[in-house]
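The complex is shown incomplete by one protein chain, all other protein chains being positioned as in the whole.
Labels run A, B and C following the written order; every chain starts at residue 1.
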Amino acid sequence: MIDLGGNMFRSPVPAGGAVLNGAGECTGFLAAAEWGLVETPVFLTSTMQVGRVYDAACELLMAEDPGIGADDVIIPVVAECDDSFLSDARRMQVSADDVKAALDEARTGAGGAAPAEGAVGSGTGMSCLGFKGGIGPPAGSCITIVVTDGPLDSAACVRLARRAGLGLARTGSTGDHGSGEIFLALATGLRTPRGVAPTGPEPVTGRDLDPFFAAVVESTEEAVLNSMLAAPTVTGRDGNYSRGLPADRVRELLAVAGRI
Amino acid sequence: MIDLGGNMFRSPVPAGGAVLNGAGECTGFLAAAEWGLVETPVFLTSTMQVGRVYDAACELLMAEDPGIGADDVIIPVVAECDDSFLSDARRMQVSADDVKAALDEARTGAGGAAPAEGAVGSGTGMSCLGFKGGIGPPAGSCITIVVTDGPLDSAACVRLARRAGLGLARTGSTGDHGSGEIFLALATGLRTPRGVAPTGPEPVTGRDLDPFFAAVVESTEEAVLNSMLAAPTVTGRDGNYSRGLPADRVRELLAVAGRI
Amino acid sequence: MIDLGGNMFRSPVPAGGAVLNGAGECTGFLAAAEWGLVETPVFLTSTMQVGRVYDAACELLMAEDPGIGADDVIIPVVAECDDSFLSDARRMQVSADDVKAALDEARTGAGGAAPAEGAVGSGTGMSCLGFKGGIGPPAGSCITIVVTDGPLDSAACVRLARRAGLGLARTGSTGDHGSGEIFLALATGLRTPRGVAPTGPEPVTGRDLDPFFAAVVESTEEAVLNSMLAAPTVTGRDGNYSRGLPADRVRELLAVAGRI
Partner (left out) sequence: MIDLGGNMFRSPVPAGGAVLNGAGECTGFLAAAEWGLVETPVFLTSTMQVGRVYDAACELLMAEDPGIGADDVIIPVVAECDDSFLSDARRMQVSADDVKAALDEARTGAGGAAPAEGAVGSGTGMSCLGFKGGIGPPAGSCITIVVTDGPLDSAACVRLARRAGLGLARTGSTGDHGSGEIFLALATGLRTPRGVAPTGPEPVTGRDLDPFFAAVVESTEEAVLNSMLAAPTVTGRDGNYSRGLPADRVRELLAVAGRI
């Protein structure tokens, strides 16, 4: 769950997307590409739960703003992970209350401590690189949401989104056939009220984007590694389990190799 | 509702998509673009009902095939029209039973008489060009689904999909900012069992695609006109109404102009 | 030849492109898509002459600015028409002097009378719809360059470019397999010095783009028709000839049909 604060329908956020391997789903992706804006929080869930999360998002956001569905309709952004190794994909289990709880928590936490990583949210059922993680390289489900508070327009966001795959590559991904490597970048620095064009501050463009590009690659790589270091061993459906990465052993090996 | 018969999960259909103006939603679009396949029937509904239709589609299709969610997850194709002029967008009203009824009807009708056009299905609440229709040029919601039984691969389907906008242009569309002109083309001639590459018949390629391109343009134009000629006057929410095109008067005007 | 005045390397122009059918060439297209800028005049020529026009453009522009090739390299925008029905495509015939003359003429004419249309420039060898024209629907070579002085950013230019095909559709195009329907839109209203982000005026965005979209469709249609009305019968290589559209006869037919 990513909520950027305020009412995103009243004050949409410049955004852009990119796809490395599109075997996945992110509702609202086409609309974000067209308008260069995201108008709702970003919801992340299990593949076959996308519908009910979309539905709950519509209801929750309408309850907050009488203009939604009246002034204009919304297309909530809901992206998915395939967690069917640990989770039973055939059981429709996410409820509207779950969605509300996630939204509330995202809003409460905004501006506070960094959000929890690893076996949390839609990452609860994910494994990567042979261990428990919170995302799925190399075999799949690597939705990446990049957020910056820099003054970037939607065209710059598209370029940022395209770099997320480079961060996954650093962790070993080669973009498997079955993988949903779908990337969305949002930038709040030029956010304006609905229907109002940004007039300032000066957007970051050209070569000044290079540090942002590098940051996307590095933070994507770091997010994957963090999700592995933060995740405990998890046992899921049918006794399937995913072993937590033994952080101490990793540290030992790095020390032996002179890398720390 | 478009169902191409058989079990689309077990026997997916080559497909490709294109976007003229992406202010809309079509779930499964990214996956279809990546794999060149559509694995579920195509569902059409009102914008904010997409979630519950996606959800109902998952449940219905899982009930028919124990491999869905077990062998692999599915991402149902659900596209939307903004019918909020006639329909109350704030009322979540499509039920799982509605989805089941639409799917049953699409299957029952397959191979029989041409399906009904105009104020039916997701077109019930749509107006176009100042009259009641079943789609929305020029101001929006012009999802176009092209289906052929020709032996076309997914790359050819992408090219077909790109021509749908030319048919809309013939009816007056200039691709408004708020419009969801999202196009999907499916071709059943090279359909094979899941995971099996097509080996025959010989695909239609190159200049032999030209008649298919022309057919897409012409049938898209015709579908818009048909939807207007078939639709009666409809009164919707808050007394809003959309007047049915008076076909007799159209015929008179065409006769006067020597066009028929 | 389209030159937007001033030194386009020192003051690039916001731009965006789109492709309906890409069986053609427009150098600089990828760079314009990435940076959202065009940095040279736009050159139009015959398909197999693209190389020598690109070469001449580099030489001409370097001669005008010592920073080109020193501060940064350039990729001239050169697009092509396949005029091989009237012109001998195997004869490499465009010279650097021809390129210089075209550039000079474009610059001299800028701000004055509307440029000549029809059998001029790269349109000299083109036919369309069975008559002599200056572009090639439906069978090919429909490069479209849209220019506005409105304050549009590159993302808006991409959307404008995507509408050019709708104008071609109005003249009968269905986007033949062999056709180069490649579109580029440029907007001078937010033009700034090289490396400087635009800070004003307020860009046109959202629904305010709708009149621009309509204008692209209408002016593309008009440009095709104008090119036909302006072009005389032309006889080319091997006795091949393309008959000029008899404007009087067209007017008669329109009068009979009550259309004028």
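In the analysis below, a contact is a pair of C-beta atoms (placed from the backbone, for glycine too) under 8 Å apart; a residue touches a chain by one contact, two chains touch by 3 or more.
Keep in mind it's a predicted model, so treat the numbers as computed, not measured.
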{"item": "Option from C:13, C:38, C:53 or C:187 whose C-beta touches the chain left out", "value": "C:53"}
{"item": "Residue among B:195, B:239 or B:258 that touches the chain left out of view", "value": "B:195"}
{"item": "Selected from A:52, A:90, A:132 or A:162 as touching the chain missing from the view", "value": "A:162"}
{"item": "Touching residues (missing chain, whole complex) on subunit A", "value": "20-21, 159, 162-163, 165-170, 173-178, 206-207, 209-210, 213-214, 216-217, 256-258"}
{"item": "Missing-partner contacts on subunit B, residue numbers", "value": "34-36, 153-155, 159, 195, 197-200, 202-207"}
{"item": "Residues in subunit C touching the chain absent from view", "value": "19, 21-31, 33-35, 47-48, 50-59, 62, 68-70, 73-76, 78, 80, 82, 84, 88-90, 92, 177, 180, 182"}
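In the analysis below, only the chains that are shown with their structure count from here on.
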{"item": "Between subunit A and subunit C, centroid-to-centroid distance (C-alpha), Å", "value": "41"}
{"item": "Subunit A-subunit B separation of Cα centroids, rounded to whole Å", "value": "30"}
{"item": "Chain centre separation (subunit B, subunit C; CA means) in Å", "value": "34"}
{"item": "For subunit B, residues contacting two or more additional chains", "value": "21, 177"}
